[in-house]
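If you scroll down you'll find the structure; I have some questions about it.
All protein chains but one are shown at their positions in the complex.
For chain A:
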Amino acid sequence: MAAATRTAPRAREIFTTLEYGPAPESHACALAWLDTQDRHLGHYVNGKWLKPERRNSVPCQDPITGENLAICLQAQAEDVAAAVEAARTALENWSTLPGARRAQHLTRLAKMIQKHQRLLWTLESLVTGRAVREVRDRDVPLAQQLLQYHAVQAHTQEEALAGWEPMGVIGLIVPPTFSFLEMMWRICPALAVGCTVVVLVPPASPAPLLLAQLAGELGSFPGILNMISGPTSLGPVLASQPGVQKVAFCGAVEEGRTLRRTLAGQGLELSLALGAESLLLLTEAADVDSAVEGVVDATWSDRSQVFQAGDVPSDSPFYPPTLISDLPPASPCAQTEVPWPLVVASPFRTAKEALAVANGTPRGGSASVWSERLGQALELGYRLRMGIVWINAHGLRDPAVPTGGCKESGSSWHGGPDGLYEYLRPSGTPARQPSLSENLNYDTFGLAVPSTLPAGPETGPSSAPPYGLFVGGRFQAPGARSSRPIQDSHGNLHGYVAEGGAKDIRGAVEAAHQAAPGWVGQSPGARAALLGALAAALERRESALAARLERHGVELKVAKAEVELSVRRLRAWGARAQAQGHTLQVAELRGPVLRLREPLGVLAIVCPDEWPLLAFVSLLAPALAHGNTVVLVPSGTCPIPALEVCQDVATLLPAGLVNVVTGDRDHLTRCLALHQDVQALWYFGSVQGSQFVEWASAGNLKPVWVNRGLPRAWDQDAEGAGPELGLRAAQTKALWLPMGD
């Protein structure tokens, strides 16, 4: 018999209390890795460590014990520039590789992570204080799955995404409390489609640096992934580097707003993923126990701000999970985002009320609906204005499912096809323009409306009465009771159109909102039929429209072609709208996940001056076909064809669906861009106007599409009727439906 060698006096007490006790993991490998860097972390650029001299540094501490683990350098502008330069150099090679080669590289990276997963999860959990099991069982496997999924996407890119090209160098800014997984969600699609990435991480984040090192040690393609650790004030510096085509920001709402304003006019794409709030809707038909598990899960899932509570000393940085009830929406605490691990429970009486409360905040991230009654669950799921809805589950994630938000949660996506489009642009799009209009005065742009004074005798055919505004299904006089003259290409008077102002815009947006529920409720087939009827009406009006265009210097043949193309496009978009929403197969889940395409809401469009009829119709058609209601500002020089179209709209389409306001373009743009209840704005006008629109969109964080003063070839299908229009005209919602009984 072997002799007993160890005594454990405490087993006696534990036998009675049956407490869990600590189950610590050894941090040895993380500390060993930090030792390889002499506990002195820098940046990782172009496949090498970068540790420039004379930089500030911050300590990286263990949040539980306060022990100093390492010191981390803070970058300065030159370091950012070096990183962007490396990314640009790498881009030429990386973006022209065949997709299969990129796929291979991503797969190798996944294997590299697999080999070093213990180091990765140990380091991440050590530095952030998150439980090892969270990082080990959720984050690291998901990171590998992300790479594998995106490798597959890269592989098929040439066929599946023909007509799209990678944007270029992407700047990614992550907030102080983020997990490396959130970074991976963005890095993987960007790399897969051929972009290269510079990530600005907050200092004292070793795990991303380790990740960059693992990627660098693959040998080939250094410089596709660069990490700079520095304060968020370097964000605009990163954005202003030449060559950066897009900035992706995830973090707090206010910081996102500030960034949106700062980057206006710089010719960059900006995508924002803001806030971290998630909602649970618990009905009486729910399995309450499972819902409670869902809440607990949500508290611990990818919110690295939450740490394990329990028996922690009171001076620790941890906050215990807290349930708050009886907090009505009007209370000031309820109006800001509720940070985990706080959970606010709000009662509701009917499903309608639940939706009102849930949709009654500016946030639109994710939500779960708990009900065992299928009909009720789907009704709530469809009507919640969120980017992701889980039915009877919470927090499920899969690389193939797009994850994003709407409203003030930002409209950027990661995962799934939407995640890929974030880093793509239609082939042949010109590269970004350098920074412009630094002296644009946001306070005065478009504020004043120049007065219209009588301009001498009217020549030409006897003047017709001035056109009104087309709002709420009929022509009406503008609030300002003023009109502006429109001259044809010979300088003769063509007609008068209304001088629309802020009140008219307000009225138009209201009318559009009133028409929205009815329009959304129509089936795609019904919408297609109405668009077809409008197309037929335009055909009948062809000669009148062509004549109007001719007066503005368009050759008759070209004018007729413009009308015909407009008619064709109306029909085509109606047909395309019928193919909406499809199901995704998700690997780990039993049951479907639906990728729904939903209308944005009220879409405001400022049409270009060129192609006055064709552009008007080419923008109107996809917007309507996808279920939006619209407020349009037609071409400034030639608004009359658009108003002629409205005469047919008045008889064929429901009132308020299409609203057209004429007037001073800058003034009307200002009103629309500042309007908090316009869900998206497309602007085709001047450089200054584009900048203003981007700046003003920060108000309600509406997605905007601006042309930066560049004309567009509306007659070419690629630019005038391409898939980009369809993508921008709707938003995605992922609806998860786990099955099982």
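One rule holds in what follows: a contact is a pair of C-beta atoms (placed from the backbone, for glycine too) under 8 Å apart; a residue touches a chain by one contact, two chains touch by 3 or more; residues count from 1.
Methods note: contacts and distances are computed from a predicted model.
With the options "Proteasome subunit beta", "Transcription initiation factor TFIID subunit 5", "deoxyribose-phosphate aldolase" or "ATP synthase F(1) complex subunit delta, mitochondrial" in hand, the undepicted chain maps to the protein name "deoxyribose-phosphate aldolase" (source: UniProt).
The hidden chain makes contact, of the residues A:392, A:483 or A:662, with A:392.
Among A:294, A:365, A:399 or A:524, only A:294 touches the chain left out of the display. Although one chain is not displayed, chain A still touches it through residues 1-15, 18-23, 133, 137, 285-291, 293-294, 370, 372, 392-393, 590-591, 738-741.
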